[in-house]
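Chains shown are a subset, placed as in the full complex.
Going by the order they are written in, the chains are A and B; count residues from 1 in each one.
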């Protein structure tokens, strides 16, 4: 099984095999490492060639948030075979999702308005801090799914943006 | 003599837990309050009694003075501890508590009001002989007077347009030669920018640090200091890491600053625990900033080096106990550091990261203390301050404390939300921090840039973990079998050993 894992700018091809309860892992076709891995709730205790690594796991859209020694790495995980399938499907529809739970305190655009990728379109407040949410693609605002003042969960769909035809 | 047996703690999170612990050590019963977002929070589960006080937004729960007083009445509480934040520096609430016949665990409303106003407290402190950042508030027109003032306050000085803002009309002047030319340039710039050439002069504090003095005062006029804390490591003007002693504070300045703090507290007849904050310049000068009339977030480091439990001290003072130690009984023993663990993402400019904590393990062992307000399973709410815990360590020397702090940070495990734990390891590793010579400008954009570039090796391990986690999901035989590996070890072991005995 080969996964494409993206952390920040870096993309790694991680090949994973499981035999007799042990994982054999190779990164970017480097040496194969033996990993004894034990899942304890939301934590993965790994012995990577006997090196002890504890990784906290949290599911995220398209992959996992992995915490190692207090730092969290956002890992996008793609199975290249499925990725191919996914890319073949429809592209260009942009649903803006809440990146954190919070309260919508500002909607900066209107339905019908043209927006460009990266343009701030909404403001969400959490823990006394305001955070701008940006348009994921160039396009036109089709629908706004929340109102000012509304509390939202992380991942909730907030706005639909249609790519130019 | 005020007596009380049951304390309502009008707060949440780690400070509520902190106060509950102090009460329990003194044999006092406690009443916790909670908003709808906090039912499963530790403070609710640790208190003697717990009452719901409303909806999650603080304005509908923790800031509802009327509801808090009603709960106090209904639960038979006879004292109120406000913690920090929320209503802790609200003189009206303090007065209302006292009017209701309850003991207010804090200074008098008079002291809160006097220190609450920036300008009012400056005037009061000036009258009490407390040093303030020197400067004029009126425009200067006479160049001779300007020269005299600059000489008086010492260089460097700052010339500022009275109507200014955004850096316009500001001139730093480092020596007398440049004073008049700087003054003329500033006036001209001010006139051009704001249509007003009024310029005033202020001392420029070079390489400032934020240093504060802890004070304790009883009802009988005894006011002691418990030395300083250095709180210069800040992000967005908020403290994130504090240490004591301040690594660059000369003993003579420490003593002088402490005396000034006592003076400041006495000027408002202060009772209880309070903190006097100073700007400490690279040239050894220091200036009063403000007094916080409550327990400070970073109070634990003072506890670690003095052995005095400040929250217990607040309670005992409020009970009318005279201070049970003298200034000479207090010494600084070793070095302490506090890291404020926030639910936030340092790599994304410290943006908030509320959410459910899915795994949680605090560090332990020698001279490591965690004051926290969360547990596994708790959902860090979006409504309040993102601080979830404080990691406090002690060492015989500063180097010991730093090494132990790094060790404890390595041990701290939080899953489900992002935290500032990894960020602190970077602070501790920084040469400027190591040297002890740093200022309030320590966290620069460059420092943050470094954070977002994860370490290669750590990212590779994260990739492997993510791939294995995904593999397990993709090949999951059935739900609920996640512990199979661990059990396999044990099953195999049991089988082997029973087999062996039979054979």
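Everything that follows uses one rule, which is that a contact is a pair of C-beta atoms (placed from the backbone, for glycine too) under 8 Å apart; a residue touches a chain by one contact, two chains touch by 3 or more.
A quick note: this is a predicted structure, and the numbers were derived from the prediction, not measured.
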item	value
Protein chain stoichiometry for the whole structure, using the labels that appear	A x2, B x2
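As a convention for this text, only the chains that are shown with their structure count from here on.
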item	value
Computed distance of Cα centres, chain B from chain A, in Å	32
Residue numbers on chain A that touch chain B, as the complex places them	1, 3, 5, 7-8, 10, 12, 14, 16, 18, 21, 23, 25, 27, 33, 35, 37-44, 46, 48, 53-58, 63-73, 75, 77, 79, 100-103, 125-129, 131, 151, 154
Of chain B, residues touching chain A in the complex	343-345, 351-355, 358-359, 382-386, 409-410, 412-419, 421-425, 452-454, 458-472, 474-475, 482-483, 485-486, 488
